[in-house]
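For reference, the structure I am asking about is given below.
Of the protein chains in this complex, all but one are displayed in their positions.
All chains are identified by letter, namely A and B, in their written order; residue positions are counted from 1 within each chain.
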Amino acid sequence: MPNTKELARREEMHQRFTGAHALCAGCGAPICVRTILNAIEEPVVVVNATGCLEVATTRYPTTAWNVPWIHVAFENAAAVASGIETAYRVLRRRGKISREIRFVAFGGDGGTYDIGLQALSGALERGHRFIYVCYDNEAYMNTGNQRSGATPFAAQTSTAPVGERSFGKPQRRKDLTEIAAAHHIPYVAQASISDWYDLARKARQAAAVDGPAFLNVLSTCPRGWGYPTDQAVKIARLAVETCYWPLYEVIEGRWYLNYIPEEKLPITEWLRPQKRFAHLFEPQNRELLHQIQQQVDEAWEKLLRKCERYEAL
Amino acid sequence: MNAMKRYEQGEFFLEIEPRRCKGCGVCVQSCPKGVLVLNGEGKAEAKDIAQCVFCGICEQRCPDFAISVYKVRVLQPSWV
Partner (left out) sequence: MREPELVQGNEACARGALYAGCRFFAGYPITPSSEIMEYLAREMPKVGGICLQMEDEIASISAVIGASWGGAKAMTATSGPGFSLMQESIGYAAITETPCVIVDAQRWSPSTGQPTKAAQGDVMQARWGTHGDHPVIVLTASWVREVFEMTVHAFNLSEQYRVPVILLLDEVLAHLRENVILPEPGELEVVERRRPERLDDFKPFSNEMMLCFGEGGRLMVTGMAHDEWGFPAQGQKAAEQLQRIVAKIESRADQLALYRAHFVDDADVIIISYGITSRAVEAAGHQLRAQGLAVGWLDLKTLWPFPDKLIRSCTERAQYVLVPELNLGQLVREVERAVGGRVVVEHLGRVDGYLITPQEICQRVQARLKVGVSHGL
């Protein structure tokens, strides 16, 4: 497993993903991408679905990608990765390629939870050796903050707006990490940009398994979530400390929790700093806050029961 | 001023490239020693390099690759 010094030195020697992209100040996505690409030891090919990351890193006439990179469309990152990986296996079998290469697909929550779910499920089911990384900013941010299957209950978005009768998104978000685990793939993990080393370790673990790996990474969005740009890591950390976004892994079907907060913070600590939840702090919405706390508590309890306790390295 | 800012502490260096810095402030927030601030132009800079322990958290967290933390040494690539 990597150590921090080694990871820092690797990036010094070869930056796979570079700066001068057009992602917003304080965006979580580049933190996620650079950490993951840097942690993987082998050469990589990147497949990128349409979204903030794809658009803002490839604006004419520049690119922030210093690795082979393909963008096909919105819904098919996993399907394209399947094709590339299969062709690679054929060429290896025929002796035309001898190097170990890793295939990493990046998609936002829009392109993974919703329109990309079919392609992801198919790729996981067929067992391709690739890593799918979902950088989850909990809405369709690139097109202007519309709700997605990853948008949390009661969050405000442009297509689930807050009004006299509406309190934001009436549905709960999907648990995509669990959906991925239900495909019985060798490695599934939930990570956050706040826990950098944990994310790097998970990326390396994902690269090491002989089969599909899925990483769901909470990737904060200052513009869509409504908080000052310097709070990106802090907000992501609050998600973990409130047990809203637990850090865990599913290795060969066995669940391991990576972090148990010493003091589980109330969910209001996560909600309060974000404008998209501001309406929840009005007196008439107190019941919603209770509901949300209950949802988090139930999910956390369920996860605790599922996991064999495991200390993070 | 758009020139790269370079700070020294013995053989350790901290560099900030203002043209890359978007002034998000994540590095300022992340620094365990409170070394960094956003200046009048909204760009990151080190207010007291003597406090820096060169842990590299700011470099690793920066979404825009604007900070570089390194020790002067001969680089020998161990992998391609």
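Everything that follows uses one rule, which is that a contact is a pair of C-beta atoms (placed from the backbone, for glycine too) under 8 Å apart; a residue touches a chain by one contact, two chains touch by 3 or more.
The structure presented is a predicted model; accordingly, all values stated were derived computationally and were not measured.
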| item | value |
| --- | --- |
| Contact set of the excluded chain (shown chains only) | A |
| Identified contact with the non-displayed chain, of A:122, A:149, A:211 or A:226 | A:149 |
| Candidate in contact with the missing chain, chosen from A:28, A:110 or A:224 | A:110 |
| Option touching the unshown chain, where A:88, A:103 or A:140 are the choices | A:140 |
| Which residue of A:39, A:81, A:160 or A:257 touches the chain not shown here | A:160 |
| Chain A residues touching the omitted chain (full complex) | 50, 71, 73-75, 110, 114-115, 117, 140, 143-144, 146-147, 149, 158-161, 163, 165-166 |
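Here is the rule we go by: only the chains that are shown with their structure count from here on.
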| item | value |
| --- | --- |
| Distance between chain centroids, defined by C-alpha means - chain A, chain B (Å) | 26 |
| Complex contacts: residues of chain B adjacent to chain A | 17, 19-20, 22-26, 28-30, 56-57, 59-66, 68-70, 75, 77, 79-80 |
| Complex contacts: residues of chain A adjacent to chain B | 4, 7-8, 10-15, 18-21, 23-31, 34-35, 41, 43, 196, 222, 228-234 |
